[in-house]
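Here the complex is missing one protein chain, while the rest keep their positions.
== subunit A ==
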Amino acid sequence: MNAKARRRVERLYQGKKYGVGLLFMLPWIIGFCLFVAIPIGWSLFMTFNKVQVSVGGFKYEWIGMRNYRDAFLKDNVFPIELITYFQEMLLMVPIIVIFALLISLMLNQKFPGRFIYRALFFLPVIFATGQVLSELFLQGAGDIPFLEQYNLLPIVEEYVGAQFAGTVMDILGKAVLILWYSGVQILIFIAGFQTISPTIYEAVRIDGASPWDSFWKITLPACVPFISLNVLYTIIDLFTFPLNPVLAHVRDNMFKVDTGYGYASALAWIYFAFIFVLIALVLWLFNRSLKTRRAHS
């Protein structure tokens, strides 16, 4: 067989290979175009327009960047809510991730009855999304009991300053519900611990390392990828937090006559841009720490 024929056979083979792969991907590709790409383009287009609902459909009036400018200059709710929510989120993400890490460390130990506890800690995932959660929150079921018994506000104010005290108190008030958001994260950590080989622990114990040392020197470094995964998951999860004031504001503006879909879409895009920057930052930080760690070892 000469080279030409061989190349032709190879190309045929390649085409066949790609064909099967594409066939498997086809549903997703169609779905992406129809239900993601078109809506994204459309919604981006809307943000540059004043959109009005008329009988036959939408009426567009090109106004350029005005929706974006209005969001920061005219709207006296949106920027404040955005900033407050980001403050809250920056506090909530570490709380959730650290809490999940501690709980999963404990659940990873061998003790009788741990299956029951594992099931218990996953339980909130079942209803920590959606309406049941906001209903419970509305009834004040998520309060920590000691918060009312001891007047904590002055203490908090003393330590973190008056302007952040409100945020901190808000979060303390939601504490139980926030902790409910750590079900998936706990699972990810537990699954992550299984990837660390037990022989390493054995080896360092023989070398005389205390459990304290082996946590800081082995468990924690091995967990960095899972921590980053959990941070990302938590950020994305908090997007759709049912008590999220920013999203409520977006929804309100959708059905107002003077603002409409165009403005609401612009708000959603600004929100998305902020989150996107945050996620990119987290990814960059963790990638860098992983790289330096690899360089050291």
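Just so it is clear, contacts are C-beta pairs under 8 Å (C-beta built on N, C-alpha and C of every residue); 3 or more make two chains touch, one makes a residue touch a chain; residues count from 1.
As a working rule, contacts and distances are computed from a predicted model.
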item: Protein name (UniProt record) of the chain left out of view, among "Prokaryotic ubiquitin-like protein Pup", "Glycine--tRNA ligase alpha subunit", "ABC transporter permease" or "sulfate adenylyltransferase"; value: "ABC transporter permease"
item: Absent-chain interface as seen on subunit A, which is shown; value: 14, 17-18, 20-22, 24-25, 27-32, 34-36, 38-40, 42-43, 46, 57-58, 103, 106-107, 109-111, 115, 117-127, 129-132, 135-136, 138-142, 144, 176-177, 179-180, 187-188, 190-192, 194-195, 201, 205, 211-212, 225-226, 229, 236, 239-240, 242, 247, 250-251, 254, 261, 264-265, 268-269, 271-272, 275-276, 279
